[in-house]
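Here the complex is missing a single protein chain, while all its other protein chains stay put.
Let's turn to subunit A:
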Amino acid sequence: MGRDRCSGQPWLASNAHPNGHECAKGAATLHHGFPNAAHQLSTPHSDPEEETKMWLFGKGAEERPGRHAHGATHHEAHLDAVEAAWLGLSVGTHGHRHLRGIGKCGPRRWPKSRLYVSHGKRRGGRSRPDESLPDRGEALPGAWGPGLQPLRKVGSASGTMLLRAAWRRAAVAVTAAPGPKPAAPTRGLRLRVGDRAPQSAVTADTTSAPEAGPVLRPLYMDVQATTPLDPRVLDAMLPYLINYYGNPHSRTHAYGWESEAAMERARQQVASLIGADPREIIFTSGATESNNIAIKGVARFYRSRKKHLITTQTEHKCVLDSCRSLEAEGFQVTYLPVQKSGIIDLKELEAAIQPDTSLVSVMTVNNEIGVKQPIAEIGQICSSRKVYFHTDAAQAVGKIPLNVNDMKIDLMSISGHKIYGPKGVGAIYIRRRPRVRVEALQSGGGQERGMRSGTVPTPLVVGLGAACEVAQQEMEYDHKRISKLAERLIQNIMKSLPDVVMNGDPEHHYPGCINLSFAYVEGESLLMALKDVALSSGSACTSASLEPSYVLRAIGTDEDLAHSSIRFGIGRFTTEEEVDYTVEKCIQHVKRLREMSPLWEMVQDGIDLKSIKWTQH
């Protein structure tokens, strides 16, 4: 019950309450009280191009305070804080150490209430910030991001009294009825961080020890972030992890030869999926590295004559970041805008190509909204203008038919863990006829034709090859099934809920990635409410920041709709029951959250929200 109260407050556009403050509405209302909000929320810039880059890149990592924790422990602590704050209990800094000096997060006062449980925290202390920041990998379960902050020490006297009264009430309630109540919120938290079961069993100081029943894992509906390993892929990898452990570059003994044979077989499997020659496939550590090689490698090689690159505003962060670092080296980059549908305008692309353009980079299928760009047409334009064409096909390979010769693609990035293969491996396709020259980023022993030195990880590439082969066989079956399930999900949600918008072109769209915006509902609170389903509200690599996704902004979604978007992913292993359960819970929680929303009330009364003058206070 406490959980629902906390997640029930819809938190809307940041421009209403810059930097957050105590809301006069009630002690339980939470706002974003993050002093560092300024550096993460976009600041207006006079130069529109600068502004584009501001929200495309945010303020880089170097400007964020170090040790800014966004690990799962930290977010559990936030949930604890939310719970505590609702009860009017004071909250500790739990990891925002850098804020203590400025007196922004309240002093550490741990109430004696047993309700205030700790998960994996040391007894009597606040949780240490989780040192492992999330990397590019899209692994955060759900997008925690903005929305909920600890209630700061309330300045006004009335506020303090309110808090103290609430705390006394809560303390009485807790001492009166221990037992099931403490267990319920922890169960909800444990659900979120399912595989911490072994560690949380150790926490002796929690009330969760007398747990009733096993912990159940949430459904996985976030396949754009990563996919489970197909059993066939694992079966192919295991021998190379157990017995055939040779280095494929050892030429003198059988261990090396068998490893090399496996690596070449995997290369052939990857190549046949995209219609390439095996000599054109280079194994890398993932699509990020492939994108870096493609963009930086090509740009730097042709540096003397060609200084211009073209990409789009909806690309993956690694592409945008590579372009940004090239700008620092003196290149010019054009970031093409996209239409409302998410697809680029081909005429704009043609107009943007200059005589000194070396590369055009457009992703095949977007990981946030699922739109399919017109790759064949873009390839046609690029080859006629003699410009290299790179596509980040991480989300598209193995799911839609791709042929590098028919689509005139010169460079392509492939990711292993998006096609039911292992994490930590990927590939880049680099055309040989006509030859695309690339400056190597990683120096070493000259492996992989000198373009990517380093021992090729045989088990991983064998897994990638097996995944590609399975994908080739299963592509049609999977596509048919996923389309049917996607249709079911969208129809069932849209017929039961009004004011739901699907982001992205409905026609040129990969069915397995569905991005819906639920008006008058805050995306983070909906994600927290849907705790039994692993979902995301946007790309995981940007979910740590407070901004709504730059992709949604690029397609022109309103600020408030961008904050209320959820991405549903349907994959090979998703069942009808999972889709039905997700739909049912989604409808239930959206209805409940809308009931609590004052904006929804106003809309029901017929007031036009755009005509309201919000006062600043």
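We adopt the following convention: a contact is a pair of C-beta atoms (placed from the backbone, for glycine too) under 8 Å apart; a residue touches a chain by one contact, two chains touch by 3 or more; residues count from 1.
The rule is short, and it goes like this: contacts and distances are computed from a predicted model.
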Record-based protein name (UniProt) of the chain missing from this complex, from "Complex 1 LYR protein domain-containing protein", "Serine/threonine-protein phosphatase 2A 55 kDa regulatory subunit B", "Anaphase-promoting complex subunit 5" or "Large ribosomal subunit protein bL21m": "Complex 1 LYR protein domain-containing protein"
Options A:507, A:577 or A:608, residue touching the unrepresented chain: A:577
Hidden partner chain, touching residue among A:216, A:254, A:376 or A:607: A:216
For subunit A, the residues touching the chain missing from this view: 191, 194-195, 197, 214-220, 228, 231-232, 234-235, 477, 532, 572-575, 577-578, 581
